[in-house]
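These notes concern the structure reproduced below.
Only a single protein chain was left out; the remaining protein chains are all shown in position.
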Amino acid sequence: MRNRKLAILMVIVMCLLAACSNAGETNESKGSNGTNGQAKGGDKAAPTSPAKQADKKKITVMVYDRSNVPQGEGSYEKNRWTEWINENVPKDVEVAFVPIPRGAVRDKLNSLFASDSAPDLILDYDPAIRNDLVIQNLVLPLDELIDQHSVYYKELIAKYPALVKLSTKEDGKNYMVGRLDGLDINHYVFVRQDWLTKLGLQVPTTPEELLEVAVAFAERDPDDNGKKDTYGIALSGTSENIITYMYQTIYPVLDSDLAYVNPWEQQKAAHALKKRLYEAGAVDRDFLTDTTGKKAEQDFLSGKLGIWGGNFDAGKLASLKEAVPTAVLTPMALPRTEFGQFAPELNSPMSPIGLINRNAKHPDAVIQFIDFISSPETGKTMYYGLEGVHWKAGENGCPQIIDEEKYKQEVSWNRDYFMLTSKYFDACLKQPSQNMTEVQKEFADLTEAARALYLQPSSPPPYAIDKNVVPTLPQDLFIIKQNTENSIKDIWVKAIVTPGYTMEQALEEAQGMWNKSGGDKVDQYIAKWFSDNKSRLIPISEWYTIQ
Amino acid sequence: MNTQLKDGGSALSKTLKQNLPLLLMFAPVAAYFLIFKYAPMVGLVIAFKQYGLADGIWGSPWTGLDNFNLLFSNPQMVNIIRNTLVLSLLKIIVGFPFPIMLALLLNEVKALWFKRVTQTLVYMPHFLNWVIIGGMVITLFSLESGMINQVLEQLVGYRYAFLYNEWSWISVFLGSGIWKEAGFSAIIYLAAITAIDPGLYESAALDGASKWRMMWHITLPGIRPTVIILLILSMESVMDLGFDQIYMLQNRVVNNIADVIPTYMYRMGIQGGQFSLTTAMGLFSSLVGLILIVTSNQIAKKFNQSLW
Partner (left out) sequence: MRETIGNRIFYVCNYALLTLAGLICLLPLLNVLALSLSEPAAVLAGKVTIIPIALQLDSYAQLMTGTSVVRSFYNSLVITLVGTCLCMLATILAAYPLSKRYFVARKFLTLAIVFTMIFNGGLIPSYLVIKSLGLINDYGALWLPALVSAYNMLILKTFFEGIPEELIDASRMDGCGELRLLTRIVLPLSGPVLATLTLFYGVGFWNSFMNVLIYINSSDKMNLTVMVQQMISSQMLETLSLRQDEVEQLTTPEGLKAAAIMILIMPMLVVYPFVQRFFVKGVMIGAIKG
């Protein structure tokens, strides 16, 4: 009798398990746990509209999942835009989107590839992930595919061959498709003009002047509140790049012959300035704990910081204005150093973004999709919405948004669906919109000033080549580089905060550590790679041709 | 299987009769462990291979101990392992008494509403993410604008760089960890305390024992088995130091003591394709955990309270 009761219990448990696994399903009709295996290959298609012809080529395309599809618009797999895309894509192609969580792309892609269920078209901003996919032999070379099946993209790369050069690997084959954005600024470096005026100073143009101004900002109470609570310059987060870029210490550093140089002197000079700023009290002493740069940004936006650099927008400007209504910002060029005159971080005019899965069933259909999604007409509809519904033609010929709320609800969250569209060809994007608030107008003016300042070929970014064409180190060298560089950064930091510890000592210690750990092998490998692959390198001067 | 023969065949059938229902109960559990825990363990071979996604587990080439060599070739490796062990063990040892004390204090509260509210409040930090808490902790202890330092300056006229000095950083690290987890960890002790016979307290009160005495002689011994078991179990996770807390709290100045295995593996993973290395490091950590848990179980046997 006991056993019977137990048997009944077992049966109940099994039923529960089966029932629960069915309860866990929502839209998809997948099988419950059992040995019927999952459908294999890139066939993750959940058809976005019923009963299309059976001979359609189904492809899967990656899209970032940012959890930002507004309520009522659907899901990442099925919404008005996936439907629009499927209605307008070439007739024999059917597209299903595979959402990949933005915060864990690498892990998710790894599991999908490991189980043969990765999307056909992979789109990602991170060059490390893209290069990794190429090295692991998971993607197709695209030269022939583009040649045979593409129309629009083929023309595009005929006009802009640099785009192909960016993603051509050592074997001479091109593995990625990309887009053209046109050269633009990315980071802003701002100085508080009202403080300069009050203290009778000029915008600094040399490291000495930068030091002087920063110290003055910290010492002479420019916000006039009787307290010494202001900082001169920030050294944490994105603001660190002010010094880094000024002294050209960002990888890779190449000389005029495009030969690789390990920038020891540059590092020493950069850290020497940091030390002087720190010891003069011009910098927040907590900058080393501000690993994300958040405190520096907060200080700047609450009006307590004089010089700051990073991404900026109208919202941040509004925040600053609210804290300090009299604040006046002006973009600042990076001071000129003995190594040259450089610009802060710019948006590269072209970037490779897409790769095709080696196991894609219909690579030709993928190419057709690429043609479709990167064409300017598609881009225009996806960016602005449907004519008459979301926008109407404005006086300057550019689309004007009819209803901001409707636009936000229905359109502005769809950016990841057309990552491949080249914004370069939409002149309307650079046009100021018709109804801007005070703050937005001021921000637009600042942007124009920054563009004029930073987009000069005479002050290029500190890296002499486009960073998409750089060597991938073999694993053992990579480990040496990562670990040793990490320890060396600690040495430099120690030198900054420890009184009496000179930069010469730090340099000696750093170089000693580098050589002892096999860093010279790393240097040799990189140098040899750059000289072997010289013809593939894309000099920064080419950036200025696509502006 | 071990059988216990006592006196001939009837003992065997008695054992079977006794055990059959238990075996039936345990059967699905055994299936679970086999399928979901032991089957994936086969994948540990990745630690000895150069795993490539295109090749899969079986197609990837064998490389023997290469992965381990690569990992340990870093001259900092000894430091990193040392830091991991030290921080973890400190966390366990220093952090252990607090949930117990909290449970003891909460147990003595008579006003039910106060008890419920406080219990809920102290268990809440467990749910806050280190990304948020880390920022708050750093702001609190920062040199220039941190509240602690502002108060300190008022009191003793002097500011202290908590986050830049090694021992104070460790204290902040431990303290913030305790703050976050003590409330949640106290729950199990509260459960254990309820199992103590209230009659013991009554008789002790009649004998005129004070609260402190009752705590020392009744409550603490009463939860002793729980304490020991939890201590042993926590040994298993010594090498499992959480990534988030260290990542959010560390800075370059204290890297000498704050660089640990999870952050090291994070750096290794930046270029990608790091499965073999991660699995190798995981295998190493597991081995250390195994040694520790077996050792602590052996020690616990002396106190008559072991896990197995």
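Just so it is clear, A and B label the chains in written order, and each chain counts residues from 1 on its own.
Just so it is clear, a contact is a pair of C-beta atoms (placed from the backbone, for glycine too) under 8 Å apart; a residue touches a chain by one contact, two chains touch by 3 or more.
Keep in mind the model is a prediction, meaning the values are calculated, not measured.
Visitor: Which residue, A:Lys108, A:Arg276 or A:His390, contacts the hidden chain when the whole complex is considered?
Guide: A:Lys108
Visitor: Which one touches the absent chain: B:Ile46, B:Leu70 or B:Leu143?
Guide: B:Ile46
Visitor: Which subunit B residues would touch the chain omitted from the figure, given the whole complex?
Guide: Contacting residues on subunit B, toward the hidden partner: 1-4, 15, 18-19, 21-23, 25-26, 28-30, 32-33, 35-44, 46, 51, 57, 102, 105-106, 108-110, 114-129, 131-133, 136, 179, 183, 187-188, 190-200, 205, 210-212, 222, 224-226, 229-230, 233, 236, 275, 278-279, 282-283, 286, 289-290, 293, 304-305, 307-308.
Visitor: On subunit A, where is the contact patch with the chain that was removed from view?
Guide: 1-2, 5-6, 9, 13, 16-17, 20-21, 23-28, 30-38, 44, 46, 65-72, 75-77, 98-99, 101-104, 107-108, 110-111, 114-115, 117, 125-126, 181, 184-186, 292, 294-295, 297-299, 301-302, 311, 313-316, 318-320, 322-323, 345, 347-348, 351, 408-409, 412-413, 415, 423, 429
In this section, only the chains that are shown with their structure count from here on.
Visitor: I'd like the Å distance between the centres of subunit A and subunit B, where a centre is the mean of that chain's Cα atoms.
Guide: So the centre of subunit A lies 36 Å away from the centre of subunit B.
Visitor: Subunit A touches which residues of subunit B in the complex?
Guide: Per the touch definition, subunit B meets subunit A at residues 20-21, 24-25, 27-28, 52-54, 56, 70-71, 73-76, 135, 138-139, 142-146, 161, 163-164, 248, 250-253, 255-256, 259, 267-273, 275.
Visitor: For a test of understanding, state which residues of subunit A touch subunit B in their complex under the given definition.
Guide: Counting only subunit A, the residues touching subunit B are 2-3, 6-7, 10, 13, 106, 110, 113-114, 128-129, 131-132, 135-138, 284-286, 288-291, 294-295, 358, 472-473, 475-476, 478-480, 482-483, 486-487, 489-490, 493-494, 497, 516-517.
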